[in-house]
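Moving on to subunit A:
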Amino acid sequence: MPDNIYLPELARITYIKEEVAGERSIKTFRVEPVNGDSFEHECGQCAMLSIFGRGEMMISIASSPLVKDYKQFSIMRVGRVSAAFHDLAVGDVVGIRGPYGNSFPVDDWRGKNLYFIGGGCGLAPIWPVITTAVAQRDSFKNITVFYGGRSPRDIMYKAELEKLRGVADVHLSVDKAEDGWDAYCGFVPANVMDKEPSSDNAIAITCGPPIMIKYVIQNLRSLGFADEQIYTTLENKMKCGLGKCGRCNVGKDYVCVKGPVYSWAELKELPEEY
Partner candidate 1 sequence: MSEPETYEPKIVAFLCKWCSSAGSDLAGVSRIQYPANATPITVPCSGSISPLYILSAFNKGADGVLLSGCHIGDCHYIEGNYLARRKIYLIKELLEFVGVEPDRFRMSWVSAAEGAKYAQVVKDFVADLKPLGPQDKLKADRT
Partner candidate 2 sequence: MEKILHKERIDDWISALTGWEVLSPALEDGIWAYRPVSGAVRLDHPNTTQPPKGLAFPQREVFFSFEQIKGEAPRLTQILPDTVQRAVFGVRPCDGRGAVRMDRVFGDHVEDTYYQARRKNVAYVGLACNQPPSANCFCLSVGGSPVSTDGLDVLLTDLGDRYFVAAVTETGKALMTAANSLFDEPADADRQQLKSVHTEALAQPQRAVHNPDAVPAKLKASFKSPLWEELARACIGCGICTFLCPTCHCFDINDEVTGSAPLKGNRVRTWDNCQFPDFTMHTSGHNPRPTVGARLRQRVCHKFQYFPENFGMPQCTGCGRCISECPVGIDIVSVVNKVVEHAG
C-alpha cells in the first residue's frame, strides 16, 4: 500500500505563546517533528493538526517556508479541537499532516510593492508571506502592513510587528478608540483608505473576517487596484484536506486543493458561497 494519506506524523510542541487573551483567545504554537524530517510547505498552505481522541482541524501554517526547524500555527480557541490545543503544554505530542492547498505566488511578486491587510486572527495566514518577504527584503520594493483588532488586547504578534517597523511600514488600528492607543482608530478598510496605498506595481494581500475582506476589496478597487492585484485566502470547513470529503467546495473548487489562496480575479468568478 502506498503512503497512507490520512496518517499524521507525530510532532512535539516546542513553544507556546498566548497572543490574545479572553473568551476567544489566540495562542501561537511551534511544532517540530518527532521523527526527524517533516514536509516542506509554501506560503499560504495549511496543515491538519490532530489531538488524538479529539479530532483534526485545518490550520494555516503561519511560519515562513524558510524556517525549517519548526512550523508555527496561531490558533484561536473556538471549537472542540482548538480548545483542546489551548490546554496543551510544551513537550506534548500532536499529529500533523500536510501541506494542503495552493500558495501565494510570492516569486511572481519580486520587484513589487506589497501591501498586507489583516484583521483579527487573519494575520496568521499572511504572516509567512510577510516574513518571507522581509527575509528576502532586497527582492521586494516597499512592504506595508495594515493590521487591526477590535481593541489593543486583540492585536496578535505585537512584538513581531514592532520588529517589522525597521523594514516595513506598519499601520495598526483598533476598531474603537481607547486610552493609550495612539495609532489609527477605526476599521481596517478605513485605515487602508486613510493611507491611500498606490496600486502602481503593487500587490495587496488581505485576510480577516469576511466582512472586512469584502470592504477591503471594495476599497482597493476604488484605489485603482486591478482584480489580479488583490489576493485573499478562503476558509471553509474541512475534514480531509485532499479534495475528497466534499464539504469545503465553492462551486467546482475544493478550497483545500484549489485554494485557500485566490486572487480576486479568480474568486469573483466563483459562486458566492463562502
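The set was built so that all candidates are chains of the complex that A comes from, given by their letters.
Simple rule for what comes next: a residue touches a chain if its C-beta (ideal position, glycine included) is under 8 Å from a C-beta of that chain, and two chains touch if they have at least 3 such contacts; residues count from 1.
All of these numbers come straight from a predicted model, not from anything done at the bench.
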Selected partner (touches subunit A in the complex), from 1 or 2: 2
Residue numbers on subunit A that touch candidate 2, as the complex places them: 1-8, 10, 12, 34, 50, 52-57, 78-80, 82, 93, 95, 210, 235-237, 239-240, 242-252, 257, 271-274
